[in-house]
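Note that this complex is displayed minus one protein chain, with the remaining chains in position.
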Amino acid sequence: MLLGPALAVSAILFTLGVAGVLLRRNAIVIFMCVELMLNAVNLTFVALAQQLGISGQIFVFFVMAVAAAEAAVGLAIILAIFRHKETVDLRNINLLKG
Amino acid sequence: MPPLTLTVFWALAGMAITGATLCITRRSPLASALWLVVTLFALAGLFVLLDAQFIGVLQVLVYAGAIMVLFLFVIMLLNLGRPGPSDLKGPVGGAVAALLAGTLLLQLGGVGSSGPPDVIRMPEGTVAALQREQGMVGAVARPLFDTYLIPFEITSILLLAAIVGAVVLAKRKL
Partner (left out) sequence: MSLDLSIPRGLLLALLPELVLTGWAMILLLFVAWRHRTTRDLRVAGGITAVALVTTAATVWWLWWNQAGVAGIAQMVAVDDYRWVTDWLFLGAAGLTVLVSFEYLERERLLAPEYYVLLLFAVIGMMLMGGAEDLMVLFLGLELMSIAVYVLAGFDRRNPRAAEAALKYFLIGAFASGFLLYGIALIYGATGTTNLSLVGVQVDSLRLGSDPMLLIGLGLLLVGFAFKVAAVPFHMWAPDVYDGAPTPVTAFMATGVKAAAFAALFRVLTEAFPQAGAWREIVAGLAILTMVAGNLVALAQRSLKRMLAYSSIAHAGYLLVAVATGTSAGTAAFLVYLVAYTLMTLGAFALLAAKGRGGESDVLIDDLAGLASRRPWLAFALAVCMLSLLGFPGTAGFIAKWYILLAAAGVGEWLLAAILVLTSVVSAGYYLPVIMVMYMKPEPFEQAHTGVKLGRLAGVAVAAAVAGILYFGVRPNGLLDLAKETGVGVKPVPTFTVEPSGR
């Protein structure tokens, strides 16, 4: 029975992804941490698919498509900001203050 | 469960977690990206152990092969390969991040020990049997073009929107 351990590993990976988003300031690295979160969820889906039927594996399909679409747009946005600022560090990107 | 499978599982899990940890703590974005690739490969291995061989292959082809190459390409294009000043947050930011992440992990802790209710679980090996019967790809493809036809079609619009969006943002003249 690998379900329990797989879900636990997935939770750890998801937490590491969240920690990375909170810890880093480089936009590209933050985005990579988001990809890590999505992959952790994929592990959950695959582990559940073993018990609940093949649907779980199909969801991974959709997540991959979403990740690819996000990567295309996200990296284009990061390139756009680099053209203005010559940097992707969020410390130097603070015209807008919360 | 043969002990070999368990050993391989934990080896791959350890590799994934190590890769993820290094990914979020390495200073250079390039190193982070490469450690993330390690994690993705380890996950592909885990998928194979969990009766999802086709998904494992896709993971290598799409994630490690296409998406991460795109990341590396942008990192190189922006010339972020050399280690610059660290972009990690200071001790205060780090403590806040650790606190929030720790809280989250505590909340998620219940997941590992729980699972689907026994009533809805299928007997061991059902998915593996289905794959033997219909083939690795067929078992995934049939429901994809049947039950999940609508989400599948939405995916195609999603990708088109992403293409249009990326072109709009990247072209020289507005």
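Chains: A and B, in written order; residue numbering restarts at 1 for each.
One rule holds in what follows: a residue touches a chain if its C-beta (ideal position, glycine included) is under 8 Å from a C-beta of that chain, and two chains touch if they have at least 3 such contacts.
This structure is a prediction, so every number in the text was calculated from the model and none was measured.
Touch with the chain omitted from the figure is made, among B:Leu70, B:Leu108 or B:Ala141, by B:Leu108. Which of A:Val9, A:Leu23 or A:Leu48 touches the hidden chain is settled by the complete complex: it is A:Leu48. In the full complex, chain A makes contact with the omitted chain through residues 7, 14, 17-18, 21, 27, 30-31, 34, 37-38, 40-41, 44-45, 48, 52-56, 59, 62-63, 66, 69-70, 73-74, 76-78, 80-81, 83-85, 93, 95-98. Chain B residues in contact with the hidden partner, per the touch definition given at the top, are 107-108, 110-111, 114-117, 119-120, 122, 143, 147-151, 154-155, 157-158, 160-162, 164-165, 167-169, 174.
The rule is simple: only the chains that are shown with their structure count from here on.
Those residues of chain B lying in contact with chain A across their complex are 1, 5-6, 9-10, 13, 16-17, 20-21, 23-25, 29, 32-33, 36, 39-40, 43, 46-47, 49-52, 54-55, 58-59, 62-63, 66-67, 70-71, 74-75, 77-78, 80, 87-89, 93-94, 96-98, 100-101, 104-105, 108-109, 111-116, 120-122, 126-127, 130, 139-140, 143-144, 147-148, 151-152, 155, 158-159, 161-163, 165-166, 169-170. Only residues 1-20, 22-26, 28-29, 31-33, 35-36, 39, 42-43, 46-55, 57-58, 60-62, 64-73, 75-80, 82, 88-89, 91 of chain A touch chain B when the two sit together in their complex.
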